[in-house]
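All protein chains but one are shown in place.
Chains here go by letter, A and B, matching the order in which they are written, and residues are numbered from 1 within each.
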Amino acid sequence: MARRPLEPFLWVLFSAGGVLAALFIPALVLLFGIAFPLGWLPPPSHSHLLAVIGHPVTRLIVFLLVALSLFHWAHRFRYTLYDGLQIKHLNELVNVGCYGAAIVGSLVGAYIVWAIP
Amino acid sequence: MSELYTEYHPRWLRTRVSTYWWLGRRSYFAFIARELSSVFVAWFVVYLLRLIRAVAQGPSAYERFLEWSAQPAILLLNVVTFVFVVFHAITWFNLAPQAIVAHFRGKRLPGTLITAANYAAWAVTSVLVAWLLLRA
Partner (left out) sequence: MADRIALKVARYRPEQDSEVTFQEYEVPCRKEWVVLDGLNYIKDYVDGTLSYRWSCRMGICGSCGMTVNGEPKLTCATFLTDYGSGPVRIEPLRNFPILRDLVVEIGDFLRKLTRVKPWIVRQDEKPLADGEYLQTPQELDEYKQFSMCINCMLCYAACPIYGLDPKFIGPAAIALAQRYNLDSRDEGARERHAVLSEHQGIWGCTFVGECTKVCPKNVDPAGAIQRYKLSTAVEALQSFFLPWGGR
């Protein structure tokens, strides 16, 4: 049974992502995914929204939300594939795929957040 | 300790766990649904990044994003996403007291307090997000 020194850190990322996702995402999905498209509430004007997301604090929170939520997904999905589908022989591939996607997504997120005018 | 079968050793019977083990009990199914909610979390991250990119590109790009978000397929996906994300939040906050044991002045705080604090934080955050976006 191999020792895995990375596991505690991956678990912390998973937990932090879980907390941020639980706190922020429900309201955001309700607004941007349902209420605004359906016209229940008027979507924010472009200039206002730009001002909100351009603020340095918003940029930081959005980046953290994006990166940690992706690691939350990666960790949980990896274990679900391992346990749910019992594909232990593809273990290394699953690990690289999940955490790799999270890293790539975090980098893309960082760029997008940084590129806000 | 070896598991060799000697001549008089009884044959152990091991039942293999089925690939569909998670359909066998309601609680196992709920567990897998909870774990799969993370896929919808990841989808929303993609959606959010598309939104921010559109806003950063200008008013017409933002307009196009809003139109795209109103398409029936995307709308339906987001409704399902909302259900799963709320499921994630509720299960997460309800399980928090099992992981977090807090003490105050030597006494252990009851688990319900931890849960209540989590839900309060959720409410405050949601109101803050809504206010930030809707106040223009």
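Heads up, the rule we're going with is that a residue touches a chain if its C-beta (ideal position, glycine included) is under 8 Å from a C-beta of that chain, and two chains touch if they have at least 3 such contacts.
Quick caveat, the model's predicted, so the values are computed rather than measured.
Shown chains touched by the missing chain in the whole complex: A, B.
Checked against the hidden chain, the listed residues B:Y28, B:W68 or B:F87 yield one contact partner: B:Y28. On the side of subunit A, the interface with the absent chain consists of residues 1-5, 7-9, 11-12, 15, 76, 79-80, 83, 86, 88, using the contact rule stated above.
Looking at subunit B, the residues touching the absent chain are 1, 10-15, 17, 21-22, 25, 27-28, 31, 35, 95, 98-101, 106-108.
Criterion: only the chains that are shown with their structure count from here on.
With centres taken as mean Cα positions, subunit B sits 11 Å from subunit A.
By the touch criterion stated above, subunit A contacts subunit B in their complex at residues 17-19, 21-34, 36-38, 41, 43-50, 52-53, 62, 65-66, 69-70, 72-73, 76-77, 79-80, 84-86, 105, 108-109, 112-113, 115-117. Within the complex formed with subunit A, the subunit B residues making contact are 17, 19, 22, 32, 35-36, 38-39, 41-42, 44-49, 51-53, 55-56, 58-59, 62-63, 66, 69-70, 74-75, 78-79, 81-82, 85-86, 88-89, 92-93, 121-122, 125-126, 129-130, 132-134, 136.
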